[in-house]
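To start, I am sharing the structure in question, which I have written as structure tokens.
Heads up, one of the protein chains got dropped from this complex, but the rest are sitting where they should.
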Amino acid sequence: MIGQTKKMGWGFTAPALLWTLTFFVAPFLVMGAMSFAILEGRNLIWGFHLDNYIELATRPYLWRAVIASIEITLTVTLISVVLAYPLAATIAFRVPRHLQRLVLLLAILPFWTSYVVRSYAWLLVLAREGVLNQTLINLGLIAEPITLANTRFATVTGFVHFFVMLLTLTIYANLVQLSPNYRRAAMDLGANAFQTFRHVILPLTLPGIVTGAFLTFVLCIGDYVTPHVLGGNNELTMPQVIMVQLGRRADFPLASALAIVMMGMVTIAYLAAARWLRLDRV
Amino acid sequence: MRTYLPWIYLALAFGFIYLPVCVLVLFSFQDGGLPVPPFDGPSLKWYREVLSDRDVTDALIHSLLVAIGSSAVAVILGFLAAYGLARHTLPGSAFIRLLLVAPLTVSYLIVGLGLLIVLSRAGFGLSLGTAGIGHVVINLPLAFAIIYASMGAQHENAERAARDLGASEMRVVVLVTAPMLAPAIAAAFFLSVTLSWDEFIIAFLLTRFDITLPVEIWSMLRSGLSPRLNAIGSVVFLISVAAVLILEFTTLRRRRS
Partner (left out) sequence: MTASVLLEGINHWFGSFQALNNISLEIKAGEYVTLLGPSGCGKTTLLSVLGGFIKPTNGKVRIGNNDMTFVPPSQRPTTTMFQDYALFPHMNLRDNVGFGLRMAGIGKAERHKKADEKLDLVGLVADGNKRPHELSGGQRQRVALARALAVNPDVLLLDEPLGALDLKLRRSMQDELKVIQRQVGTTFVHVTHDQEEAMAIADRIVVMNSGQIEDVGPPSQVYNQPATLFTADFMGEMNHIPAQINKGKASTNLGTLPAQDMPDGAATLCIRPETIHADGTGLSLGTARVKNVTFFGAYIRVILTSDENPGLTLLAHLPPGDMPKEGSKIPLSVDANALRFYPECC
């Protein structure tokens, strides 16, 4: 019977497994191998060359993009968490229970504008002739429109807008499964609102925050659309540089090396998050 | 004052969240040529223009095809895999589960890049089908995870009862397991369609002539700011919101009964 079980089991699981191996694992491995290849003219030469990685480390155009990606991603993660937490907490603790689902839904409704369209909408808001500048001029706060679009500020704003919604959702889910008796017990024992938050709520929700922050990091660092629409040409991020290598020269090896480095950064972030979570448990 | 602080924050946060959406929708009714202030009287001309644009309507249909097709494949494969792993003991099942879920942790750009490299080196052309393959790769882990998490002990008992009454395993899967897991399967399908419908970078990398809506919008974007984009953006938003609200109210009604 056990033998038959195994065969049937494989029968059910095999299709999904084969798909994943063929269309995810294999391409990933090929990409890895590709990162050690070089492009000479139009010929692709396989082997173990470190040329791409060396170029990444030495060419300013490339390593500046790496640094820009890290800086932007860390900034976005920090700001988004700090802005989303109070919003999630207000919904979880202050909004009447039967309205919470509705308010939450309203808070994340703009999620459903197409991702490309949402970045475009921020461009409209931040453009020199856009809504924000016009409002500031009309209010008499500035005389001339300020350049807000095509800057790192615009990229960060566009990202923060998206991730505040995402994190509000995940942090809310985390807060709401916290037993209300923890807060009651803390207050009962003499803690005021701030002390309750600092000593009880925050430590208990920290794992959820770390997970959300990690998710933000991964999605942000790999995103091409927002920096390309809002960031302008003065500063490029890693995804943009990767796309450039694909476009003009079809330089798969260099693009692959950049992609591997990006994966490396995600892995570091994962290890940091996992270590934090494990420390927390101890 | 202190008690109002959370509500003030809530209002400011909502203001920030809805700012771009409001601007988008407002200026889709712009009469003039630029989607920026001043706002000249409401006009539907951009909606008319964009909805009669062949490229746009084609892209919309392509998006639906890719979304529904890839989601169907992802859900079927995910369901079968979840069943196989939950009901049979396989060697290294923990590793298999990890492998199936792994694509969730990798950036879409990298998934698309890997596939692009392999497909172009192997000489395959790019099409909606190749984009669909990419979408299955990113949706399969989700479908698998959602369905696997929903397979509980009570389902196992019902399946055992069916086997007891003489049904072969395939029949059990089709007639008992799948219907019992219908909510999870539906949720996985809906989530996959939503993600695929809006997905840009994989579709961008893996299509050539026939493109999906996000890619079409992207090429429209390259030609500069125009209320056309506002119009199509608002339409996409409206469709998505309507779908979500319908889902909310149908599940709410089910819950109430």
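The first chain written gets the first letter, and so on, giving A and B; residue counts start at 1 in each chain.
Definition applied: a contact is a pair of C-beta atoms (placed from the backbone, for glycine too) under 8 Å apart; a residue touches a chain by one contact, two chains touch by 3 or more.
Please read all numbers here as calculations on a predicted model, not as lab measurements.
Here is the thing to keep in mind: the chain we left out touches A in the whole complex.
Contact with the chain not shown here comes from a single listed residue; of A:Arg59, A:Arg101, A:Arg184 or A:Arg249, that residue is A:Arg184.
For subunit A, the list of residues touching the undisplayed chain reads 179, 181-182, 184-192, 195, 199-200, 203-204, 280.
Throughout what follows, only the chains that are shown with their structure count from here on.
The part of subunit B that touches subunit A in the complex is made up of residues 6-7, 9-10, 13-14, 16-21, 23-24, 27, 34-37, 77-78, 80-81, 83-85, 87-91, 96, 99-100, 102-103, 105-111, 113-118, 121, 133-134, 136-137, 140, 144, 169, 173, 198, 200-201, 205, 213-214, 217-218, 221, 225, 229-230, 232-233, 236-237, 240-241, 244, 248.
For subunit A in complex with subunit B, the touching residues are 2, 5-6, 8-17, 19-21, 23-28, 30-31, 34, 83, 86-87, 89-91, 94, 105-107, 109-110, 112-118, 120-125, 127, 129-131, 134, 161, 164-165, 218-219, 221-225, 229, 239, 242, 246, 252, 255-256, 259, 262-263, 266, 270.
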